[in-house]
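Missing here: one protein chain of the complex. Every other protein chain is in place.
The block that comes next holds subunit A.
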Amino acid sequence: MASDTPKASGQAEPPRLLLVTRSPPYGSSLARSALDTALAAAAFDMAPALLFLDHGVLQLLPQQEGAASETRSHGKVLDSLPLYDIDRIYVDAAALLHFGLQDMPLPAAAEVVDSTGIRALLEGCDHILSF
């Protein structure tokens, strides 16, 4: 059956909007801004993809206590991404290794990508927003 309404589910098709988040979860508002942008883009049916790069992989650490820093828990908000139909999540393999987090549980939709995969992602998408 020919699909006249292409969905962003096909992993082969590059994302149109890629949000690159490379900051740690707390200490600045950059990680939060990336996430808010992702949720806003999803509300407009833009099916954004997220790439956690460099220090951004620290956002995926489990058991974050948002209350300790008097802010919302970044990790908990990340858990809601599937409900926003954001199911293309890429994680920088080298950064996981750098922080010793290669065995950390990742979101179900997450795909670990090496530098070649990251380059392909960056080259393939239409728009990149970096936080």
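Before moving on, here are some points about what is shown:
Everything below uses one rule, namely that contacts are C-beta pairs under 8 Å (C-beta built on N, C-alpha and C of every residue); 3 or more make two chains touch, one makes a residue touch a chain; residues count from 1.
Assume contacts and distances are computed from a predicted model.
Here one chain is missing from view; checked against "ABC transporter ATP-binding protein", "Molybdenum transport system permease", "ECF RNA polymerase sigma factor SigH" or "Sulfurtransferase", UniProt names that protein "Sulfurtransferase". Touching the missing chain, out of A:76, A:98 or A:119, is residue A:76. Residues 36, 39-40, 42-44, 66, 72-73, 76-77, 79-80, 83-85 are the ones on subunit A that touch the missing chain.
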